[in-house]
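One structure, as structure tokens, below. Some questions next.
All protein chains of the complex are present and in place, except for one that has been dropped.
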Amino acid sequence: MNENHNEQFVKDWAPLQKEEKNAETTSGVTVSYWQDVLRRLRQNKLAIGSIFVIALILLASTIGPMLTGKAYETQQLSLRNMPPRIEIQTAKDGTNFFVHPDLRVFLAEDNGYVTEELDPVSANLADKQFIYEYNDTTYYLVFSADGTKLLDENLEPLPQSETVWNKNYLLGTDSIGRDMLTRLLYGGRISLLVAFIVTICTLVIGVLYGGISGYSGNNTDIFMMRVVEILMAIPSVIYIILLMVYFGQGVFNILIAMAITSWLAMAQLVRGQVLSLKEQEFILAAKCTGVSPIKIILRHLLPNSIGPIIVSATLSIPAAIATEAFMSYIGLGVKPPMPSWGILSNEGIGAIRSSPYQVLLPSIAISLTMFAFNFLGDGLRDALDPRLRK
Amino acid sequence: MSQQSFIEVNHLKKYFGGGGILTKKPFIKAVDDISFSITKGETFGLVGESGCGKSTAARTIVRLYNPTSGSVIFDGTDIAKLGEKELKPYRRRIQMIFQDPYASLDPRMTVKNIVAEPLTTHNICAKSEYEDRVAQCLRMVGLEPGHMEKYPHEFSGGQRQRIGIARALITRPDFIICDEPISALDVSIQAQVVNMLQSLQEQLGLTYCFIAHDLAMVKYISKRMGVMYVGQLVEVSPSDELYRAPLHPYTIGLMRAIPIADPRLAKLKQEVSIEGEIPSPFNPPSGCRFSPRCPKCMDICKEIIPVLKEVSPNRFVACHLF
Partner (left out) sequence: MCAKKLLEVNNLRTSFFTFSGEVQAVRNISFSLTHGEIVGIVGESGSGKSVAFLSVIRLLQDPGKIVGGEILFEGEDVLGMSNVKLRRLRNNQIGMVFQEPMTSLNPTIRVGTQITERIRAFNMGIGKRQARDQAEKLLEMVKLPGAKSHLESYPWEMSGGMRQRVMFAIAIACNPKLLIADEPTTALDVTIQNQILKLLRNFRSETNTSIILITHDLGVVAETCEQVIVMYGGMIMEEGLVDEIFYETAHQYTIGLKQSIPDINNMGGDRLFSIAGSPPSLIDPPKGCPFCARCDKAMKVCLEHCPPYFQLSSTHRSMCWLLDPDFPSHLAKEGIK
């Protein structure tokens, strides 16, 4: 750069015109705040994956129940406790049998679709065998220490046996014959609805309360925060339990109970944000201009605190899901037969040894959703942190 | 003063603290009885080191803080005692420019919205006119109106300060308090901003109160200057005379401490400097605040706080030597 004396070039001594100088420029790439946030979020693979999972869950919950073709409350008692994967045994003459864990035998079609129950000819528990007659053939259902077996007339196991996916009910049925899939999807609807609405209430109440408290300062702030702290001294679950005992079960009731108690932490968070921003010069400039306090809070303080607020809201969704599930599990949440993941867990617990899928399915659903929102919340927190800005 | 003062500050005090339910918290006497006046179209400079209270004084005059006592008479009305509602029309006429160009603009608003906010607050004109007005102000401060839709972080420090000035100008104020407007800027940019402030003053007939700790700059831009020390005014004089013949021992020491950008002159400068630390406003010394560091301290200085009095035409000093 400095050492090219040897390079011969013509030195043009003509003075430079002002336009050629381009002295007053602004920085090149215009990246707005949200563009930068999105870019950083995109780099976080886990967060992007979580967004997809959440989108899938939302989609499944919204339109899923309509697509399954079954209602969440219809019972088919004969097909109760059917697992998602069933074993179809085929006899010599091509008849397909399905042996239900409850010691009942069903007929099935070739593709695995179970049709009707076969009544036993003799069902004597003391004999440790049930006798069935079909198509002029006798079959024996023998149960012993090493399991239940269906044997043909020669007391031998049936030639073919295949484990297939349950064609009647994709995810099996519960203890009174209701379709697990539909109940799971519908339960998702309820759980997510409760979680979202409670979060919105948290946002609205918490932000306003915290904003006003933080901005007012002095005694108003001290008083408002003492109220919050006193309320927080008792775990919110206890408040919810008391309220639900009073209100009774129901979606609407659980919504109200949770909304009343969830805003406390958000209020504290927002108040902290507002306090730290309050003395910044652009707020002073707004005050100096004569902007009214409410407008300062809405126009200046809140948009600048939105980062931590969003993160907190995102992370409160899994907490709300868990709380609702817990309340429904202990019988103080949604009213049956309306399903929610908590209720499904409660109902499934009784059959945990014979039909573990009944409790596994809602548990997996809850866990997956909570993980997804947690990862998204973490990703958002990193993306919104101004210090990590490169 | 013969001329009618446009702004008159009388015995202004601002104390913080003192509250507390069970025990009384100590008072921080940030501003402890200052009085000065500014005539219309004049620039009054206020200087002092950290803790002297000049920023607090500025904010109290503008009613960002409420004065503990004293009056601020603006064009005949005492605005220190007005309620928020009655104060609002005055907020149009008094504006403030802040120190930190990185914190004085809302990072989430476009330049247009930032500069137009005073218009919305005071309902000055129709919404359709906002863009024109903003463009006019931006041009006045030397920025391209085309940059209106950009965000503050896309501008340099000097440019942001100019946006802050544009925001202060948009309501056509009469009086602007400049609270250290150039301290956070580079030297070459400082001169640009100061020149611009001066030409705006001529164009629009503005009155300034210019607060800074850079004595040379304040002396350059102001016709009269006040020197503050730990919440009190120790000397008020026309700038030239203040530099040429400072009266208060603190002012003398301050003038000598300014580094001179001239190596030969610097060597000739007396090696005497003020020793000691600046007292904190929590626990000011009794009597004259400068007495612990003053080379000419007398017994009376430690007991009685000297009052600002006129020792020669238009020159005021608060010192027992006079």
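Think of it as A and B in the order they're written, each chain with its own count starting at 1.
The rule is short, and it goes like this: a residue touches a chain if its C-beta (ideal position, glycine included) is under 8 Å from a C-beta of that chain, and two chains touch if they have at least 3 such contacts.
None of these values were measured; they are calculated from a predicted model.
> Which of the displayed chains are touched by the chain that has been omitted?
Touched by the chain not displayed, across the whole complex: A, B.
> Touching the left-out chain: which of B:69, B:195 or B:314?
Answer from the full complex: B:195 touches the omitted chain.
> Of the residues B:64, B:274, B:297 or B:311, which one touches the chain left out of the display?
Answering carefully, the residue with contact to the hidden chain is B:274.
> Identify the residues of subunit B touching the omitted chain, counting contacts across the whole complex.
So the residues of subunit B touching the missing chain come out as 49-50, 156-159, 186-192, 194-195, 198, 213, 215-217, 219-220, 240, 243, 253-254, 256-264, 266, 269, 271, 273-278, 280.
> Which residue numbers on subunit A touch the omitted chain?
1-5, 9, 11-16, 20-25, 27-29, 31, 39, 390
Here is the rule we go by: only the chains that are shown with their structure count from here on.
> Taking the mean of the CA coordinates per chain, how far is subunit A from subunit B in Å?
From the centre of subunit A to the centre of subunit B is 56 Å.
> Subunit A touches which residues of subunit B in the complex?
59, 62, 64, 87-88, 91-92, 95-96, 98-100, 103-109, 117-118, 121-122, 142, 144, 147, 150-151, 154-156, 159, 164, 167, 171
> Taking the complex as given, what residues does subunit A use to touch subunit B?
24, 26-27, 30, 32-33, 280-282, 284-292, 295, 299-300, 303-304
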